[in-house]
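Can you keep this structure in mind? I'll have questions shortly.
Missing here: one protein chain of the complex. Every other protein chain is in place.
Up next, subunit A:
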Amino acid sequence: MSLIKREQAPLLRRGFRLQWEPRQDCHVLLYPEGMIKLNASAGQILSLVDGQRSVAAIIAQLTSSFPGVPGIDEDVLAFLEVAHAQFWIE
């Protein structure tokens, strides 16, 4: 399994859609006949995945949005690893 690289700009897999669902009070990832409820941090990370921003830029943006929160770097990389392994992102 290849590790996520900081200069890569991930993109949601074709046919997958991130959406805020008020009735569930969370972001969900929608795909053919399925739906994954995301926790707050996963929702925030995936909201920044657009095929333009690099992993480094995603980390930088979250770090400036949540100053003083430790470990954002590792959290983003760990989550994107999972998302990549699950084929949610390309």
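As a convention for this text, a residue touches a chain if its C-beta (ideal position, glycine included) is under 8 Å from a C-beta of that chain, and two chains touch if they have at least 3 such contacts; residues count from 1.
Throughout what follows, contacts and distances are computed from a predicted model.
Asks: Choose one: "ABC transporter, permease protein", "PqqA peptide cyclase", "Cytochrome C" or "RagB/SusD family nutrient uptake outer membrane protein". The correct choice is the protein name in UniProt for the chain not shown.
Replies: "PqqA peptide cyclase"
Asks: Taking the full complex into account, find the residue in A:Q19, A:N39 or A:S65 that is in contact with the omitted chain.
Replies: Missing-chain contact among the listed residues: A:Q19.
Asks: Touching residues of subunit A against the unshown chain: what are they?
Replies: 1, 13-17, 19, 21, 23-24, 28, 30-35, 87
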